[in-house]
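Have a look at this one before I ask anything.
Missing here is one protein chain; the remaining ones are kept as they sit in the complex.
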Amino acid sequence: MTQDDFEAAKRSAASWYWWGIPTFFRCPWNEDPSQCDIALVGVPHSSGNGSTERDQHLGPRAVRNVSGFYRRAHGVHNVAPFEQLRISDLGDVPLPEAMNNEACVRDIEAYFARLDAAGARPVAIGGDHSITGPILKAIAGPGRNLSGGKPVALIHFDAHTDSYENMPHWLGAKRSAAHWAAYTVREDAVDAARSTQVGMRGHPSGLIHGGRVGGSSEALGYRVIKMDEFERLGVDATVAMIRERAGEGPCYITFDLDCLDPSVAPGVSNLEPGFGGFSIREATRLLQGLKGLDIIGGDVVCLMPTKDSPNNITAQVAMVMMFEILTLIALRKTD
Amino acid sequence: MTQDDFEAAKRSAASWYWWGIPTFFRCPWNEDPSQCDIALVGVPHSSGNGSTERDQHLGPRAVRNVSGFYRRAHGVHNVAPFEQLRISDLGDVPLPEAMNNEACVRDIEAYFARLDAAGARPVAIGGDHSITGPILKAIAGPGRNLSGGKPVALIHFDAHTDSYENMPHWLGAKRSAAHWAAYTVREDAVDAARSTQVGMRGHPSGLIHGGRVGGSSEALGYRVIKMDEFERLGVDATVAMIRERAGEGPCYITFDLDCLDPSVAPGVSNLEPGFGGFSIREATRLLQGLKGLDIIGGDVVCLMPTKDSPNNITAQVAMVMMFEILTLIALRKTD
Amino acid sequence: MTQDDFEAAKRSAASWYWWGIPTFFRCPWNEDPSQCDIALVGVPHSSGNGSTERDQHLGPRAVRNVSGFYRRAHGVHNVAPFEQLRISDLGDVPLPEAMNNEACVRDIEAYFARLDAAGARPVAIGGDHSITGPILKAIAGPGRNLSGGKPVALIHFDAHTDSYENMPHWLGAKRSAAHWAAYTVREDAVDAARSTQVGMRGHPSGLIHGGRVGGSSEALGYRVIKMDEFERLGVDATVAMIRERAGEGPCYITFDLDCLDPSVAPGVSNLEPGFGGFSIREATRLLQGLKGLDIIGGDVVCLMPTKDSPNNITAQVAMVMMFEILTLIALRKTD
Amino acid sequence: MTQDDFEAAKRSAASWYWWGIPTFFRCPWNEDPSQCDIALVGVPHSSGNGSTERDQHLGPRAVRNVSGFYRRAHGVHNVAPFEQLRISDLGDVPLPEAMNNEACVRDIEAYFARLDAAGARPVAIGGDHSITGPILKAIAGPGRNLSGGKPVALIHFDAHTDSYENMPHWLGAKRSAAHWAAYTVREDAVDAARSTQVGMRGHPSGLIHGGRVGGSSEALGYRVIKMDEFERLGVDATVAMIRERAGEGPCYITFDLDCLDPSVAPGVSNLEPGFGGFSIREATRLLQGLKGLDIIGGDVVCLMPTKDSPNNITAQVAMVMMFEILTLIALRKTD
Amino acid sequence: MTQDDFEAAKRSAASWYWWGIPTFFRCPWNEDPSQCDIALVGVPHSSGNGSTERDQHLGPRAVRNVSGFYRRAHGVHNVAPFEQLRISDLGDVPLPEAMNNEACVRDIEAYFARLDAAGARPVAIGGDHSITGPILKAIAGPGRNLSGGKPVALIHFDAHTDSYENMPHWLGAKRSAAHWAAYTVREDAVDAARSTQVGMRGHPSGLIHGGRVGGSSEALGYRVIKMDEFERLGVDATVAMIRERAGEGPCYITFDLDCLDPSVAPGVSNLEPGFGGFSIREATRLLQGLKGLDIIGGDVVCLMPTKDSPNNITAQVAMVMMFEILTLIALRKTD
Partner (left out) sequence: MTQDDFEAAKRSAASWYWWGIPTFFRCPWNEDPSQCDIALVGVPHSSGNGSTERDQHLGPRAVRNVSGFYRRAHGVHNVAPFEQLRISDLGDVPLPEAMNNEACVRDIEAYFARLDAAGARPVAIGGDHSITGPILKAIAGPGRNLSGGKPVALIHFDAHTDSYENMPHWLGAKRSAAHWAAYTVREDAVDAARSTQVGMRGHPSGLIHGGRVGGSSEALGYRVIKMDEFERLGVDATVAMIRERAGEGPCYITFDLDCLDPSVAPGVSNLEPGFGGFSIREATRLLQGLKGLDIIGGDVVCLMPTKDSPNNITAQVAMVMMFEILTLIALRKTD
């Protein structure tokens, strides 16, 4: 076997997941954000909402392990993002004070601020949902590069609104997974008037005195499409509504895996057992409908690898959602 | 931390499932039926139909373990049952001769007769489906308190009719999970003319000579809505049919988890792999449609915790169905 | 207990799966193909496409273990195939050089040629999908008995077309799971003009240069109904299209479990996580729609028992699909 | 591949466990006891002591599944039993009233009486420990063939003595796993004066009023070697003591897997977590030390396949113990 | 069934673990420490050392679930503690700010201070090892009741010394699992001169600059018996050394499950894979050797139920160690 043969063999075998050191989608490992267009980043954080299930920090590892095997081209959008853009795996955000949510939130924001400065659009995999707050603070709003100084339209898929401002700090976490969707509006990272929350379902908690699902979100200016409204609207009308609100400005997508039905995404934290969630087809069609929007970044959160099915279905679903988001970015950047 | 602070903290943290001694929905543990309106009861019985899978007795424990985390208010019916009624966890029916089905059936009936006398409406979690026979015998029909001396309308969700009278005793069990739906009619606990069985599917067994799914049920007077008929009717027409038959009198709901599709309820005994079962949305909408009926009790059966998914999805689904049933009782009682 | 009682008891208990030496559907174990009408055969082969998941050889064992419990009559077609035809479990194809795909492919073809000569219609359980090539070579096309010397219409349910002729040999396997659907056409076992491939979905792989899902299949003459077209057509129109193409001649059904949605069939190799696959209801209705076609054999492939759910749902689904196929054969043979 | 090659290949590959219909050690399946010297029998019974864990009936299936791969010759005794004697898998004892312990006990005794009459020495795999009572009743004592009409010396490896006569019927089971070791003495199947119980450990239960581990056994005449005494004696002295008591007459070995340490046999019912149990080495040396005794049969019980390790270690250990016992029988019969 | 029969049946069946609401060893649930001699307490805390594995908060629930089945009398010490003392399950320490280690440490200390005041000797189950710091602060040293105002002798079984003062705060936790054994000495809760640490093993971490296992412990005054020294000494000499140092004063036992070999206790956090740990026999004999010491409390920590074996062996082992400790307390109190 010559050196050339060796290299060729290595390349041709390079997409099988059992083989080699795992990076996201087998992208090059390069920690320098200035050398990529899209930055794939793991955020192994679980102290922002780990009330009962606390293994969200294992999410990035799980997706790296399964994503080596995934396809390289998008069959619907007809694009091969890994060939058209520089896409790197930057590794994980270092979280040396892992059990201190406030310190982690600071570290996450500082990390993504470096990406913002370098112009690399992030696609992150969590971690619990508290990571979305500092990511948005780092890349959106006044003084931020990727959003052009403007707040973003948030396109938020979730079983919950995460704007529970009237809740006490979540088990001691101040910038928690329970209210990031509120403080990012109040601190000008998100423009609620352009934003939509989709997929909310489930019974209200007695803890939230007098509150109802969606209540405080609407006061902040969000449009909330609860699951039963989504069922009446269907995918196309829902997409149209999201697009109309978002308009031409910068957008950010956050995808909490608990918006999916437990049967298709069993390994998530805070599983919502009642009512039905999105099917894979609904979720992918919703994301694919966002083609053409100016997506400056996105994340997928709440993967719980230790509760996944034996075949790691939820990790694979998280991978698919990351692929849909990065393809949306690639479609706009390569236009 | 003062004693007051300590108590307040305890209360505010009281809905997280990893914490403390588990009772159903964190209700108070009180074995006296006279002190509650709704009695949550575990029936850890698995010798009435344990032919191949024999861990249904672990069902109550599994639901207690997950239900501490569940919500306290019903988002569709707009009611907070745990605040409006006295709802207790009474513990489990003692079954000292656990491997003797006939002795257990007697013990179950004696236990629920005490509830009937006290006027506590039971919501039980099994256990295999043979538990429904003695519960019905204890609370419905002549001489029984909760049903006002009348037989109940049975609202029966299941993949099977459980009225297989022409079968031999099930592996030695006489009052078994295979024919409780027949003997309760013959013994005046159930009024078949007001009752409906919904969700039957699957191929007939060669064991039941000449029998067809639904056959003997209809001879007893039941209306059987098999799965393919349900698909033609839809949720609303099915609900209307159940309601029309049930009328104003007392009703009882029994929910065998095998009526659900295996993808949404994998941890059940006697899983029905062919055809498709109910989705969570269909099942919850069917139950929610029964609002206003005079539900005097109900049960959820055939949870097999040892076959559940790593995230205990089926135990969570069983919990949801218990919550739907107890909310229906609360709605009527608080009117 | 008399000897007669003993035998009667044994017969009456004979359908419970935990009991006794497991054969497919509790059929008699008889290795002589001349003594049966339908031959149930295990093909424990996993070196034809085992790139990342290599436990498909455990599939036959898994189905034998669960199928003892299954029903003996078909509720929709109203037929009891095990009573009407001679159906045997012939055991597994011996594969003494298990890790050598080419040797195994030869052994499989030789094995099924003995069935062809004997006139026994095979229903096989794999194994990876490379087993379908040698089965078809053994029973279909010039000189073959079961097909009357004619190539068969292939009715192919799958997430992939398996006609990737422009791929290099799959990890060293020449007659691999990636291109059996092409070489069987070129070698006259399959008549592509009468054949249909249904259920393809997912993104194209970068490995297949310039290729698109379905591309080379259509060049070979297949009609490919991708998943999104199926959703537009619905079950009935899809069935009509398959039947119209197949016509009166001999047909063969191959069912790759990855055409099902991962939520209903989690334990398969090469799981397709994006988009949605068939539900159980869609799949069974598609198969039941083929009643009356001249099915000369069939197979179910890509079961991965080591990745199945704790309740072995996928093995049970594989069993159901075998039952649907053998019932179709029985319906035609007993007309 | 010629037919001869085909047959030869099949034979040479015949010892790999994934392949074919599983029988114990790949022995021929032959239900006629008169055609074998040693009868391997499954006893899928779990209603004699299923108090909390009730899957012992899955034991025979689990051992069949793993035993196809095991070796054919004994490395210490230097014997190849499967070549020297006729050893068959007779299948499982039919238990049509599986949930009725008393009926099952009768059926088990009737089944083994047929073996006794035929002169086939049984090696059984359970099943819970209540199966040993009816097996002993069928083959040992007055009127029995295999024991020459005499009671046997019982060589009993267990964490418990199973002679708890002062207990109430175990959860309704009368001839239960808790007192078979007593009633077989009282009914002349076992000669306690020649018998030894080894390996008892654990704290006494408060249920057994005034009882101590070993107490009632010694009153019956057994010699009880508790685990701490075994540790002082060592393997050789223990073996010597067992042999001296057993003498020249017929012996029976029963091996309850809970005598092993949970680390080496995790998948057993009624796991004894405190103190340490036998290691594999100690257990195999104890059994090998019995060479030359006239072993007329034996059993291995309390395998719980649903609690086994992912690699089925306990099923493999059960298989090893069956192999040791059948080799002891073969050594004596071939002398 | 009469009411009396019902109550009697309930009592006789009361020790089977599947049955009823689970409390530790089926003790009464009574949150008032003044009504018990020994207080069994769960401390569901995992933010003091959850670096990689963060499910130690599920430990109390896991032990409650398995302990219903355990024995009521100690076979070696010949005592029935639950009959001789008032032993209650007090529930869990409320930890409303679960993700804030410092807040939890304060809450734990406050909780155990109530026990100290009431004179109830605690046996706690964690939780990570950071819980031992606040427990010791609450019950030992100047002003504390249970210890008579004196610091205790710490008897510490562990693979690590937990006195790593030169480490930075552990992932943000200040009173962490890494240095509680140091600060309790410096703050006069522990008298190192009377204390012993046993079982340390494993390679030193590069993180601990210049540190060696045992180093800082010895500077604090502890006697450290590393695993290789223990192997030379044996159980009896080790016990003698611990007893000689501890003397007549008050003692506290803390048992970190990682001192056990991974084969006997697989479900622990921070598993130590190299070298061998204690066997169950060694561990129980070490604990039993402490009979007669004045044990004022104890704990068992680092159970990780989500990593336990399918049969929950580690939870059962944790239960056994709690039973050994509470028996030691009972032995002294009832003298």
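We call the chains A, B, C, D and E, going by the order they appear; numbering starts again at 1 in every chain.
In this text, contacts are C-beta pairs under 8 Å (C-beta built on N, C-alpha and C of every residue); 3 or more make two chains touch, one makes a residue touch a chain.
As the structure is a computational prediction, the values presented were derived from the model and not from experiment.
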Completion exercise
Whole complex considered, the hidden chain contacts A, C, D, E
Handout entry: Chain not shown: contacting residue from A:R106, A:K174 or A:K291
Key = A:R106
Problem - Of D:A178, D:A192, D:V268 or D:M319, the residue in touch with the unshown chain - result: D:M319
Practice task
Would you mind spotting which of A:G20, A:G221, A:G234 or A:G292 touches the chain that isn't drawn?
Solution key: A:G20
Completion exercise
Residue positions on chain A contacting the omitted chain are 1, 6, 9-10, 12-13, 16, 18-23, 29, 42, 44, 57-58, 61, 64-65, 89, 91-92, 94-96, 98, 106-107, 110-111
Practice task
Spell out, residue by residue, where the missing chain touches chain E.
Solution key: 51-52, 168, 202-207, 212-213, 261-263, 266-268, 271, 273-276, 304, 306-310
Fill in the blank from the handout: chain C positions in touch with the non-displayed chain are 46-48, 50-51, 54-55, 57, 96-101, 103, 169-173, 306
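Basically, only the chains that are shown with their structure count from here on.
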Handout entry: Interface hub residues of chain D, defined as touching at least two other chains
Key = 51, 57, 96, 98, 171, 306
Practice task
Indicate which of the five shapes (line, ring, star, complete, other) describes how the chains touch one another.
Solution key: other
